[in-house]
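All protein chains of the complex are present and in place, except for one that has been dropped.
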Amino acid sequence: MTSLAGGRPRVVFAQFGHGRMGKVHARNVAHHPRARLKYLVDPLADPLQAAEEYGAEVVDENRVFADPEVAAIIVASPSKTHAALVERAAHSGKAIFCEKPIDVDATRVRAVLRTVAQMGVKLFLTFNRRFDPSFRALHDRLRADEIGKPQIVLLTSRDPYPPPIEIIKISGGLFRDMMIHDFDVARWLLDEEPVELYAAGSCLNDPRVAEYGSLDTAVVTLRTATGAICVINNANNATYGYDQRVEVHGERGMLQISNRLPDSVVSSNGDGVAHTPPRHFYIERYADAYRIELDEFIAMLLDGKTLSPTGEDGLRALVLADCANESHLTRRPVAVPQS
Amino acid sequence: MTSLAGGRPRVVFAQFGHGRMGKVHARNVAHHPRARLKYLVDPLADPLQAAEEYGAEVVDENRVFADPEVAAIIVASPSKTHAALVERAAHSGKAIFCEKPIDVDATRVRAVLRTVAQMGVKLFLTFNRRFDPSFRALHDRLRADEIGKPQIVLLTSRDPYPPPIEIIKISGGLFRDMMIHDFDVARWLLDEEPVELYAAGSCLNDPRVAEYGSLDTAVVTLRTATGAICVINNANNATYGYDQRVEVHGERGMLQISNRLPDSVVSSNGDGVAHTPPRHFYIERYADAYRIELDEFIAMLLDGKTLSPTGEDGLRALVLADCANESHLTRRPVAVPQS
Amino acid sequence: MTSLAGGRPRVVFAQFGHGRMGKVHARNVAHHPRARLKYLVDPLADPLQAAEEYGAEVVDENRVFADPEVAAIIVASPSKTHAALVERAAHSGKAIFCEKPIDVDATRVRAVLRTVAQMGVKLFLTFNRRFDPSFRALHDRLRADEIGKPQIVLLTSRDPYPPPIEIIKISGGLFRDMMIHDFDVARWLLDEEPVELYAAGSCLNDPRVAEYGSLDTAVVTLRTATGAICVINNANNATYGYDQRVEVHGERGMLQISNRLPDSVVSSNGDGVAHTPPRHFYIERYADAYRIELDEFIAMLLDGKTLSPTGEDGLRALVLADCANESHLTRRPVAVPQS
Partner (left out) sequence: MTSLAGGRPRVVFAQFGHGRMGKVHARNVAHHPRARLKYLVDPLADPLQAAEEYGAEVVDENRVFADPEVAAIIVASPSKTHAALVERAAHSGKAIFCEKPIDVDATRVRAVLRTVAQMGVKLFLTFNRRFDPSFRALHDRLRADEIGKPQIVLLTSRDPYPPPIEIIKISGGLFRDMMIHDFDVARWLLDEEPVELYAAGSCLNDPRVAEYGSLDTAVVTLRTATGAICVINNANNATYGYDQRVEVHGERGMLQISNRLPDSVVSSNGDGVAHTPPRHFYIERYADAYRIELDEFIAMLLDGKTLSPTGEDGLRALVLADCANESHLTRRPVAVPQS
């Protein structure tokens, strides 16, 4: 399952997809001392660049699954290909590092997860925020009972601009494509499943978004069985940059995450006292998280450490997104299915 | 309607009530160069202190309404006395500066407002946050179109500790007693009436609060006809002090109000970099607002300036509180009556 | 020494000067429950306004010193009149609340202080920063040994614009007119006398300032016998407003004072994340300090509390300013006279 380079075990990877996120993962694998990127599968990938920058060969899917040296695959190809790749990897006994979503259809995801379970392979779903140093520090301080049980959780996620209209058509809508990260963060911080959900959404900036059944502004309220309340708000027109904030009000205090800035310059003049805007978008904001999640995936494979989020976490977040869609359409709160 | 002291007109006030807020108002009137506190009505008031500190005489209600020199009354007595005092003042032709609520029953409030309208007196309702320099600066910048139309409004109001259980019994519940301020702020900032409201509330800290039908933790989502969304969150166990924050996300940017601190000392040591906690509670946090609202009330009377919030604003906030109660009990969104 | 109004003792004041600071003090005295402003002495004062707003009579100097009811005088007239007024007040047995400076000549100040001591009157010098809540909180936390002994003290004082050129001609220069406040703060925070001083000054913005022998930019380094080092920097072209910051690095941590802002609005857009500029100038920045220093002066007279800074503190700050002038002219460090 691993190669030995210089006497030290390395996880041999094949990666599907070489788009924006794919480039991040390929570079991280190539630079990781305990990993090797053997194959890259993408019809648009440049074999010379792959060889030069990653030491990887550009091949087709069959080569990957036929090669027993490949211990793990990274699924960073278009979303509609994920489910089939995960299943094929499961049947080939390869560990899976999968960009969200496994699929936008929960029934399909359940079938995939059954296959993964039957084949006994590891499936890691990259909800990257759990690996960001600030999110993790807040989470760990919460679990260490610094402020008691969470009572109000406020999650703010706003993109600097909307996705291209072509993506909006096929993405499954704002709740499944964008807020799904917040649903995962909510579950992770609350440490308890939401039991009821109410969604309020609007399309305020681009009427084409509404035509394709999506939204650009949304607020979702989640309630847990013990009465904790979580509110998520999303927008995709944050002129000031990628806005990623968390606030947890607990029995004995509050923990917050403010935005990370690209530099710490402060300017003072007659207009005011100004910081630089937040890091522009996810590639910059979560650069550390992408490195750390890979590192922990490798540690799971080589050192036997446990790792979440799993496919099950992905499914639960998707179920919340489906409830949000239903709530938005019916304009009523929706009970969240618990199994 | 005014006395002439030293050649300059002054508004002659009588004040009902000398509790925590009453003391603030009495001192502000006594120190105001264009006002005079002639009477104080409170069975517990100390005549010597009133004379010494305010230059006021402690009298009974009848003296106040029989004295034509009294141009305006301040209603800061217990809530259940407000409606009758406002009506009597209206019949006596005196301007009214009224602490919220006029009453916790909307039908009663409507009757009071009809009397006020018939008698043609001025009725000012002290939703003090509108007069805080930070709230006002944000409001004015919003109206000056600095960030375009509001799309998401987040209001956080958390008290450092709950009211005494005796107050909880009679206060009309969290929505009518505490969140009513936020309902007013929401209407003021949105500049548009909410049309639908959804409330999620919990009682997490003191079971007695639930016994009396109230809550200690609540989140309300408001939607306007044009699709703007406002979320209010309230709690009454903010260990770090009185928490009063606003965030408005608009088409072209974001405006926020952070908490005001009693001093600007920052301490750095191995534990971190720490500011002083926020100003402790409303008396300290809104000291400026209490002075400014009185000043503007006097300017309305002496200079003919217009002033809001009015009794009608108080009624609309109360209607939102009633909707929140209904939503909380039925666990459904509620359409907000528009008239 | 005091009048009895409503049974409560009040300090009867006469005030000299009704310029910018004089207006602040007159209003504070007039509004103070334990004080009364009986006389105002200023050839430009308006008797009607003084009567109306302060309840004060505009009189000449002789009336003040002939009236035994006057317990205290406020010296807020032009600087060159201070020394003579302080001496006459001392001879009349009246307590003195004196704007800095007593005089810009240290020999003259020493003579005045001898008279004050001989006559046994109280002399309070208004180094207002000691009464600002942030400065005081930092000072008290320092004295409570929160960070151990101060090792590096950095004082930043920058005015938003220079004084009028007419003032520059007669003010005694930047060190005596502006930095004198910082010299007092330095002594107060260090809790130890500086023994050596080095000044570096420039005239960078207006050549006329240099013509009159003054500076617009200056840095002074002070050393104490135990080796603590204090650096003061002054400028008078702070486009972002009145800049008043303190930093104390001690054995076990750091305490800082950041600028106070007029509101807590934060704006985020493509240009950055911006706070409002600091409070514009001293009248706004130190409004609380002016009230508190008066309050403590009255408490000294009525309740027997001790109060500093005294005339001696004023003299010591002036001696440091003189050393700074000498250092600037000789371009050498100067030993600070210790008596």
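Per-chain numbering from 1; labels A, B and C assigned in written order.
Heads up, the rule we're going with is that a contact is a pair of C-beta atoms (placed from the backbone, for glycine too) under 8 Å apart; a residue touches a chain by one contact, two chains touch by 3 or more.
Keep in mind that what you see is a predicted model, and the values were worked out from it rather than measured.
Among the chains on display, the ones the left-out chain touches in the entire complex are A, B, C. Residue B:276 is the one among B:49, B:81 or B:276 that touches the chain missing from this view.
Listed for chain A, the residues touching the missing chain in the whole complex are 5-8, 31, 33, 48, 51-53, 133-134, 137-138, 141, 146-147, 252-260, 262-270, 276. Although one chain is hidden here, its contacts on chain C can still be listed: residues 149, 151-152, 154, 156, 158, 196, 198, 200, 202-205, 217-219, 221, 223, 226-229, 231, 233, 235, 237-240, 243, 249, 251-254, 331-333. Residues of chain B that touch the chain left out of the display are 239-241, 259, 261, 267-278.
Assume only the chains that are shown with their structure count from here on.
Here chain B and chain C face each other with the same set of residues for the most part; over half of the interface numbers are shared between them.
Mean C-alpha positions place chain A and chain C at a centre distance of 58 Å. Chain A and chain B have Cα centroids separated by 43 Å.
Residues of chain B in contact with at least two other chains: 252-254.
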